[in-house]
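For reference, the structure I am asking about is given below.
Apart from one protein chain that is not included, each protein chain of the complex appears where it belongs.
The chains carry the letters A, B and C, assigned in the order they are written, with residues numbered from 1 in each.
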Amino acid sequence: GSAEKTDSASSSSGDSKTLRIPYLADMSVPDPDVFYDIEGNGVILSQYEGLLKYKAGTLDIEPNLATEYEVSDDGKTYTFTLRDDVTFHSGPKMTCDSVKAAFQRRVDVDQAPAWMLADVKSMTCENATTFVIELKNKVTPFLHYMASSWGPKVVGPEAIETNAGDDFGQTFLETKGDGTGPYKLSSFKRGSAYTLTKNAEYWGTPANFEEVILSITPDMGTQRLKLEKGDLDVILHGFPASELESLPDSVTVEKQDSLLRLILYVNSNKAPFNDPAVRAGLQSTIDTNQLVEQGYSDTAEKSTGIYPPGLLPGEPKLPYTPDPAKAKAAADKAKTKKLTLAYSADESGVQRRVGELLQAQLKTAGYDVTIKEVQLPTVYGWAENLEEAPDLAIMTNTPDGAHPDLWASIMFSSTGGLNFLGAKNEKIDANLGKAISLPPEEADPLYKEIAQEVIDDNKFFLLGDVKNVFVMQDSLTGLSNTPAYPWLVDFAALKRGE
Amino acid sequence: MTGTGPVLDVQDLHVTFASSGGDVHAVRGASLQIAPGEVVGLVGESGSGKSVLGLTALGLLPRKPEPRLEGVVLLDGLDMITATDEDMRARRGTDISAVFQDPMGSLNPSMRIGAQVAEAAGGATDEEVAEMLAATGIPEPEHKARAYPHELSGGLRQRVMIAMALSRHPKLIIADEPTTALDVTVQAKVLDLLAAASRERGVALLLVTHDLGVAARICDRIAVAYAGRIVEEGTAAQLLQQPHHPYTVGLLASRPRLDGSIAGGDLPTLPGRPPDPRLPLAGCAFAPRCPAADAQCAGPLAIHVNGERRNECHHPGVLTRWPEGGPHAGRRDPILLKAPNPVVAPAMVRGVPPEPAVVVRGAVREFERPKPFPFAKRPAPFTAVAGVDLEVPHAGSVAIVGESGSGKSTLLRMIVGLLEPTAGDVTLGPGAPPQMIFQDAGASLTPWMPIGKQIEERLAALDVPSSERGARVAATLEAVGLPAEAQTAVPRALSGGQRQRAAIARAIAVPPALLACDEPVSALDVSLAAQVLNLLCHLRETLDIALLFVTHDLAAARAVADEVVVMQRGEIVERAATEDLFTDPQHPYTRELLAAVPEIHAMAVPA
Amino acid sequence: MSAITRVGGPASRMWRGRPALSPGALKGETVWHALIPVAILSLVILIAPVLAPYGGTDVNPVGALQSPSPDAWFGTDEIGRDVFSRILIGIRTSWFAALGVILLGTIIGGLIGAIAGAFGGKVDMVLMRITDLFLSLPAPVLAIAVIAAMGPSLRNTLIALSIVWWPWYARIVRGEVRALAARPHAEAAQLAGVSRTRLVLKHLLPGAAAPVIVTMSLDVGNLILALAGLSFIGLGAPPPAPELGAMSARGLQYLFGHPWVPIAPAAAVALLALAANLLGDAINRRLDQRTTR
Partner (left out) sequence: MGALVLRRFGALLAVLFGLACIVFVLQTVIPSDPARAMVGANASQEAVEAKKAELGYDDPLPQQFTQYLQRLAQGDLQSSLRTRNEVTADLREFAPATFELAFSAFVLAVAMGLGLGLLLAGGGRAGRIIRIFLIGGASVPAFLTGLLLILVFYSWLGILPASGRVGDNFIVPDGPTNLLVVDSIIGGTPDLTLDALKHLILPALTLALLPALAIARTLSTSLTQVEREDYVRTARSKGLTERTVLLKHALRNASGPALTMSGLQVGLMLGGVVVVERIFAWPGIGLYIDQSIAYSDFPAITGATLLLGTAYVLVNFFVDLTQAWADPRIRTV
């Protein structure tokens, strides 16, 4: 007998039926109400859809499962008009009730991404296609939540009803799926590969590839060799920038904007950086140009503002200019010159590289810097003991969506989830609290104030705007992505040839 | 080619090993013939090239370092020097086979006995194997065929070796020290078996040994090897009764005999050592040690052949008796050692009979046996010494003899305090604590520590002031006949005999009241053994040390002891003054022991 | 074991072929030959800072990821550091790291082994059961778990490796000491009135030196490789420490475009291990000859 799949044509590489993409590591779980990472967003976003989404190549919101939306004058009630031609992978038609159930699931599961619905007061279905959400208070960026990569997704009845069990279908969704997207999850083998199969009943433009195989290939060298040989189609991230040049002609490199940002955190809770003057000295110590150029070649640009590019036009410019004399003068005031610099581990080693460069820069100012690599859970623990936490930390973060609040409140507010080194600034907190419920024209000045405050406070240094770098077979066309969805191309839009 | 000629014809064989310290001339022109069915003994001191000769005949010389061979070694017509490996291999087993010294090491430990015998026979059924085993006197042969070597006693193992050697009816068996590792009683049986087997089947036998007594027991003819040559050869009777070569005379003389004692006198010894195998030889190799040597001896070799007899002495027959007096003649009085030591000297009061060196009362020693499996009941302990009473008088000399495993060593170790008795008492007399001399002198010295340091340690332990130690070490070394350089030498750099002297030196650096010796000479060849025995006796006399002497060599016991104790299975079965024991043994076991001693009966004591 | 076989026979078995009063231990061509590379290496290690044209973390002005040239013998790495200089200093780091672990292992293991071997009985039982426990666990896996628990840093890595490394030495030392303690020379020394400490220190422990040295020399290569493997999975020496394993592991991503970055340090590892192994091998064979001839 033969164990080969009936369609033996799919075996040869470079065919038009199968798209092969490597992942450097396993994703956490393909459950949209639990998943809050980057690696794996392709599995989520090609299976599940939210009510809205970001338009390809822009930061603009466009309809998705909802064709229209309406916001009440008090900004508390959102009315979505749903598509009526959508069916779930498991067969049934999507109705307003399914959407409500899916949103309710996110609240019930209550994992990390549940916060986006934390302010929801009620959800009602006026009819099969009219979904109304009432908020407790005004949340201006709420529409961005709906479009976010991690925003609420419409999960089908397989998880919510048939296999709900006593954990809202979480067990079921660890390896299976039921969504509305162009692909359905046909196999999920942890450690080996995830297979997405084309959803023939898709309401929108059908996918070009019959099948997408996401194989776990943890070593970049192996990924590269397979790509060169035609056994992989697109490397979504982690390819070392310096090696791009050495790729053969059969491979193209696409560099696209993203909201990913390289950040230096400063621990202002202990010496030496509890002294504002010493912190300020970092402005003239850090040579962002060098960091970005050498760390990223041309796969990142030097940051010019506190917010990701495009989120807040007209925000204050970053004033960092290297000045050895000033740097030294400030460092001389430091209580201690022994610093620890942590960076979070990443596959391509780019943060390490930046860390090492920064180490050298700090050294010229007179600091003695020890570098260490840390894993994310360790990073989460810093807030609990800031005295023990490192003096400086390098991290690459992305906002959940393309709205200033989604960046500022998670990064700079005292309680922000990404404010790992416990930076506190009452002014920022107050402004954020106010801005969230104000219309853009009133909120934007506040966001700019916040930006100025961040700049003056010197607890965060925005170093670089990192690009998505897609390394792919040049036979592939139809590349489509959006800055708000990091490391992701639209699988359904890709095709071979033409 | 076969039939009438000798099975083995060695002519002017030279074997040289290339080694880093220079070429080692292991054999330097040896010639030897063995007729079919003949039993020939090859005797000589250690290093005289006996084994190398045997291995050459087998075609089994080690490949590294590569040996250079010259001469002719015809094995039933095939020259083993020029033959191809394959030809030699084809002869082994069928034409020539071997029995080696160490029966444990010579059998494959991970293969059943039967399989090894079958293999030697070139394939054999179980019945045939059992027959072969039975023929060598192995009881329950079917059962034993399924045993592994370690499950058999030494004697049985050697019988297995013999069964293997005989299995394909070879024309010649080379037996290299086949019994050295065995108990006296077993030794005799194995020897007799070898001789009987070879006579019955008409197999020629080359018996390599360093003990003339062993050769005398079974051999038709004896060849004496010295420095890589056969210096004398003849029928056993001729050679033993009328040795022509002084070396043979010396060998014969230095054998402690059952009928002799050295109380007062010395065992005759061969002074000196064989020549360095790396140096070229001019003339007679024995000349430097020969009491009868003269200028002529340095001249070209003189080879005398007379019928069966052959010798290479320039003055054959010049020596009929080895002159009296050993190497210690000038060193009888180690004054310094006798000097009273305030700390340790026994408080001797003139007139009062001195206390015995040790009194043992009802000594019992048991050893726990391991549990067969984890939660099993522990089996009853094994009793190695089962209630022994023993007394060694002040400056007396007691020998303990007995079969292997009878508890001799255990008793000794209890006496010196290395083992706690399970029951009974050991009461030591006054004086410095007892010391012990071990069988393997090499192993009883710390390998990396210079001899001088090791002696000093003992002095330090007895609070001899450090200013005196140097002189004392030197004096002690002199007293045991070691050169002063030995002080800085590590044991490895000394010869076997020298090492045993060094061990003795440490023991007597401060004379103990009791010196326990556990087979102190069984690892040495005859002439060295005699030297060491002499040394012990002298020390006993001059230093008032009591000797407690374990041996399985009755002749040695007779030579040194006033009193002999016979042990069997942990008990003393007989105890008597030396003369009485040898002339009038009471216990059957003692008689058996005496009968087993390889004695040169036919030999008239050279007068 | 039933019958006791006599070790007897002519003494020649034990001393044949040895020249009288010859000098001692590590004599012989093989060892000297093998010592040469190690000697050169030691010299390099000693004067590495002088030899290296740049510091271990300094940037070579030719720029980042430059191929080997007269200005940068082994090229430069991703942030422009001179690979040749880093390797020179890395050899030093790796060598010291390996030696550190080995020495620590030898000291801890030697101590435990010596105590167990010398005391015997209950002490021996308890200590050896603990040693056995560690020995019966897969050292690399354990090291990974330990480092993962303590957080990666060169110090922690070395601690973790030492934790899994010592039992070997305890085993070897204990085995040798036990074997030596059963030899008559230990009893003879005891009868000569030597104190217990002296007995262990002077009469037993030196005997364990030879096998320990051999194991140590063979371990240098193993350890550097272990360090490299740990670095590869992110548990090694943190940057920018020029540790060879870490350099090679972190440089692996440049294998295709700028192969000198990972290959040069790997070759240095091989060289280092080769030198150490050659020496170990030579000592091993030499000692082997001494004990069996």
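Some points to look at:
Note that contacts are C-beta pairs under 8 Å (C-beta built on N, C-alpha and C of every residue); 3 or more make two chains touch, one makes a residue touch a chain.
Just so you know, these numbers come straight off a predicted model, no measurement behind them.
Note that the undisplayed chain, when the full complex is considered, contacts A, B, C.
Of the listed positions A:Ala56, A:Val132, A:Ile216 or A:Ala430, the one in contact with the omitted chain in the full complex is A:Ile216. If you put the hidden chain back, the residue from B:His25, B:Arg91 or B:Arg558 that touches it is B:Arg91. Summary of contacts with the chain left out: across C:Leu88, C:Ile112, C:Leu127 or C:Val146, the touching residue is C:Val146. Interface note for the absent chain: among B:Asp102, B:Glu403 or B:Glu457, the touching residue is B:Asp102. Summary of contacts with the chain left out: across A:Thr378, A:Ser437 or A:Ser480, the touching residue is A:Thr378.
Taking the whole complex into account, chain A touches the unshown chain at residues 1-5, 8, 10-11, 18, 20, 25-26, 28-29, 34, 36, 111-112, 115, 170, 174, 189-193, 195, 213, 215-219, 221-222, 225-226, 228-229, 231, 345, 375-378, 380-381, 384, 417-418.
In the full complex, the hidden chain is touched by chain C at residues 1, 129, 132-133, 136-146, 148-151, 221, 224-226, 228-229, 232-235, 245, 248-249, 252, 255, 262-263, 266, 269-274, 277-278, 281, 284, 288, 292.
Listed by residue number, the positions of chain B touching the unshown chain are 58, 60, 64, 85, 89-94, 97-98, 100-102, 105-111, 119-120, 122, 148, 150-151, 161, 164, 370, 372-374, 376.
Everything that follows uses one rule, which is that only the chains that are shown with their structure count from here on.
If you sketch which chains touch which, the chains link end to end in a single open path, with no loop closing it.
When chain pairs are compared by contacting C-beta pairs, B-C ranks highest. Chain geometry summary: the mean Cα position of chain A and that of chain B are 87 Å apart.
Each chain gets a centre from the mean of its Cα atoms; for chain B and chain C, those two points are 44 Å apart.
Chain centres here are Cα averages; for chain A and chain C they lie 46 Å apart.
In chain B, no residue reaches two or more other chains under the touch definition. The residues of chain C never reach two or more other chains; the list is empty. Across the complex, chain C is touched by residues 19-21, 24, 46-47, 101-104, 150-151, 153-154, 177, 180-181, 210, 278, 404-405, 413, 416-418, 433-436, 438-449, 454, 457-458, 461-462, 485, 489-490, 492-497, 499, 503, 506, 519, 522-525, 528 of chain B. Remark: chain C residues 1-12, 14-22, 24-25, 28, 183-185, 187-195, 198, 202-203, 206-207 touch chain B in the complex. Across the complex, chain C meets chain A through its residues 57, 59, 64-65, 78-80, 151-153, 234, 238-240, 250, 252-258.
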